[in-house]
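The complex appears here minus one protein chain, its other protein chains still in place.
Lettered A, B and C in written order, each chain numbered from 1.
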Amino acid sequence: MLKVAVVGTGFIGSVHARNLACHPGAKLVAVSDVNLESAKRIAATTGAKVVADITDIFDNKDIEAVLIATPTNTHVDYLKRAAQAGKAIYCEKPIGLYYQEAEQAASVVRAAGVPVMLGFNRRFDASHMAVKQAIDHGEVGKIEIVQLTSRGPRSPSIEYIKVSGGQMRDQTIHFFDLLRWLTNDEPVQIYAIGATLVNAAIGEAGDVDTSIVSLRMTSGALCQIDSSRRAAYGYDERIEVFGSDGLAESRRQNFRGMSIYKGRKIIEDGLHPGWFERIEQSYYQALDAFIEAIAQGLAPSPSLEDGLKAQLLADQATESLKTGRSVKVVK
Amino acid sequence: MLKVAVVGTGFIGSVHARNLACHPGAKLVAVSDVNLESAKRIAATTGAKVVADITDIFDNKDIEAVLIATPTNTHVDYLKRAAQAGKAIYCEKPIGLYYQEAEQAASVVRAAGVPVMLGFNRRFDASHMAVKQAIDHGEVGKIEIVQLTSRGPRSPSIEYIKVSGGQMRDQTIHFFDLLRWLTNDEPVQIYAIGATLVNAAIGEAGDVDTSIVSLRMTSGALCQIDSSRRAAYGYDERIEVFGSDGLAESRRQNFRGMSIYKGRKIIEDGLHPGWFERIEQSYYQALDAFIEAIAQGLAPSPSLEDGLKAQLLADQATESLKTGRSVKVVK
Amino acid sequence: MLKVAVVGTGFIGSVHARNLACHPGAKLVAVSDVNLESAKRIAATTGAKVVADITDIFDNKDIEAVLIATPTNTHVDYLKRAAQAGKAIYCEKPIGLYYQEAEQAASVVRAAGVPVMLGFNRRFDASHMAVKQAIDHGEVGKIEIVQLTSRGPRSPSIEYIKVSGGQMRDQTIHFFDLLRWLTNDEPVQIYAIGATLVNAAIGEAGDVDTSIVSLRMTSGALCQIDSSRRAAYGYDERIEVFGSDGLAESRRQNFRGMSIYKGRKIIEDGLHPGWFERIEQSYYQALDAFIEAIAQGLAPSPSLEDGLKAQLLADQATESLKTGRSVKVVK
Partner (left out) sequence: MLKVAVVGTGFIGSVHARNLACHPGAKLVAVSDVNLESAKRIAATTGAKVVADITDIFDNKDIEAVLIATPTNTHVDYLKRAAQAGKAIYCEKPIGLYYQEAEQAASVVRAAGVPVMLGFNRRFDASHMAVKQAIDHGEVGKIEIVQLTSRGPRSPSIEYIKVSGGQMRDQTIHFFDLLRWLTNDEPVQIYAIGATLVNAAIGEAGDVDTSIVSLRMTSGALCQIDSSRRAAYGYDERIEVFGSDGLAESRRQNFRGMSIYKGRKIIEDGLHPGWFERIEQSYYQALDAFIEAIAQGLAPSPSLEDGLKAQLLADQATESLKTGRSVKVVK
């Protein structure tokens, strides 16, 4: 039983805390949050201890792993402290707001030699995993075109947008990671176009809300990622990997399996209302993979390096968005 | 080039006439109808000759084949005359209104030895044929359950219902034929329940508009056929063959491939508006099979015997509907 | 927080125990099973107390509700004892092996006046509920045809079959309940045909493994239910409700949302491997409804009377299977 503390009991921290409380291989021993009431609520339903000062978590020898679910601007600090305290770490993405600080945190973690997993939980979605397996089993042959769609049902607040680093770093980054993972390949060239079609205030904040990124991979494969901050029909995430021998697709998914046939129409219950309903299960699966890796003494995946690489791609796509030119991917 | 005359240029006769006019292996030489104007209209667009007296068609040595698309009550007479005149015959279903007269016409045809094909065109629907092929290739293993759905978008007129012989003989008969064809098997027991849910006048005319037929086949397989005279969402025809190794389905088919995602719904363009739009293509394919069989000197299929067998099943299902008891199928 | 004890920690009892342990409105206080090891395993991961003698559960004033998940032959006894002890009861279906004993247990429960919910959890499946809502909102109009499909991926053991009461009482009973619930109507006539196509030993045990039941409802609507003990393609459960204004369907559900396009085929990840994967969520939802009803002082649904009615239908379908005649439904 891995003894885990969760730092950050906001929305996603609470999800992790509940998943840990239900996991047969883990024990949620402590939770901490600057909002003490939030931490107490989680503690009440999970039986974990509330820790007011996060330092007590890093100092507690009994805690074997720390799950970092605090705001992004604290990740770098907590990653370093948890690593230096010798804890195994599950860290929500992104590593940091900027590539440089992320890279710096990564070197501290590397030096400490602790196992770290980055929370790119979409890799653990059952359907996405099935696509990955199909690719790895050669079902699609040599990959030629990848199409990724990322459309959220509603835009975050302008306050959030302003500190998010922009659409590439906040939203599209998950798909940069999926692209690398699915193809076992790295992009060499990025071109991005964007527009402010949803909310003018997003543009005023220096960001875009609608974008298309084109990428060329080392293998020669081409990729396109479209992202939108507002899908009027729920959460829309789709993967298509086209290769020399076939196409693998992780389809749009209906929320429920109900149809009405009426007049000249067939009306299905639509997509999931939000991203969480669509990928909720993958949070548990990701945690399960982390717990299993630690139990077996293996390096968890996706790694901190995966996090750095996705972050770099997001930076370079942002540059292309701004310059209107295609960018060569160089580390 | 098979020289064909079409007798009966109502709706379905016109379809056959146009298909013949377009078929590279046939020449539509003559059309005849008691409604001379109707025949003339077809002649104008196809280049066929209008024949006022149908006897001239049977007498014309130049005509090799006759396509009978007149009202059911004339089929028996025309079948006999065409057979005695030595014509190849394509006859719209059913052979006759009653099994006895159908059987009698059949013996005349048998004696004449002419090739006859019965217009069970659903056998030539591309999707149904694909199911049949899957079965014949062993994809579903030993057949265990067959589910057939037959729901028309609107009820025929009461006048039509009155002379139709009832839902079993008019509508469900196509599915008795499909069942025999798909399973290469014969029913041994039939039980039918029916109701008048669409239009009380149908009940007053002694018929039902909604029914379920359960059948047991010689092999032990079970079958259910549901029929309705009014589907509020277009023409609904579906086949499901469940066996020891899998399930083959001829799915409900959308009219067009368009979807709208909106709010919490996905709205697809629905089913075909009517039976004709759904199975239009199968009329051409059926004719093509007839022309090909004649060209190669082979017996066309479905045969007159297939027509008799389906007719017998329709009679016996009608009996079960009336008595409320299951009926043993004996010829 | 409702204090609940689970009696019976076999497969389904364990599922209920875990769900109770995770539910914010309930506390799993005790578990009991004749297999003490099984009870201990569940206790270890849920924090519940193990009770060796089930009498101690009924006697314990601190326990407010009992969840009965023991073998069917104990249900009647435990229902009575729990009711007489004044506990709220969630009882797995069926109430008893035979209608008479079920009815007798029901009168004891009625006299005690305790709230009882019968575990027809399929009513809580999200897609089935969406169909029910569509019906209740008038989307399909007046119901005319109901089609229910129940095909399990593999047959239970012959030992189980022998004590199961037969396919109608063990498998089809869920669909008799769904039929009543969906239609807000009662069957008046039942006809069933069955066969032993999967395993001859099932026939030797006096049961069938493949069956079709036709029912006529009070409203005149017709229904067909097909049941099989062996679907070679996973767990297949499907609902179709056809009415004067449209059709509502709870579709076959894919296990995952992955497709491969290859050659002349599209290959989707198939159905759920078993019934549990398909309806797992509905167990939690059913429990949630029970806990909510108790909290609000409302009668939980489905009720014991629902259980009795489904059981009667199963008995009468079994009679029809044996006699080959249609049976009038009279209580």
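Here are some notes:
Following the convention adopted for this analysis, a residue touches a chain if its C-beta (ideal position, glycine included) is under 8 Å from a C-beta of that chain, and two chains touch if they have at least 3 such contacts.
Keep in mind that what you see is a predicted model, and the values were worked out from it rather than measured.
Residue in contact with the omitted chain (choice from C:Pro115, C:Gly152, C:Gly166 or C:Gly234): C:Gly234. Touch with the chain omitted from the figure is made, among C:Glu268, C:Asp288 or C:Glu319, by C:Glu268.
Of A:Gly47, A:Pro71 or A:Gly141, it is A:Gly141 that touches the chain left out of the display. Even with one chain removed from view, chain C keeps its contact list with that chain: residues 231-234, 236, 254-255, 261-271, 273. As for the chain not pictured, it touches chain B at residues 18, 21-22, 24, 45, 47, 126-127, 130-131, 134, 139-140, 245-253, 255-263, 269.
The chain not displayed touches chain A at residues 141-142, 144-145, 147, 149, 151, 189, 191, 193-198, 210-212, 214, 216, 220-224, 226, 228, 230-233, 236, 242-247, 324-326.
Going forward, only the chains that are shown with their structure count from here on.
Nearest to the overall CA centre, using the mean of each chain's CA atoms, is chain C.
Residues of chain C in contact with two or more other chains: 245-247.
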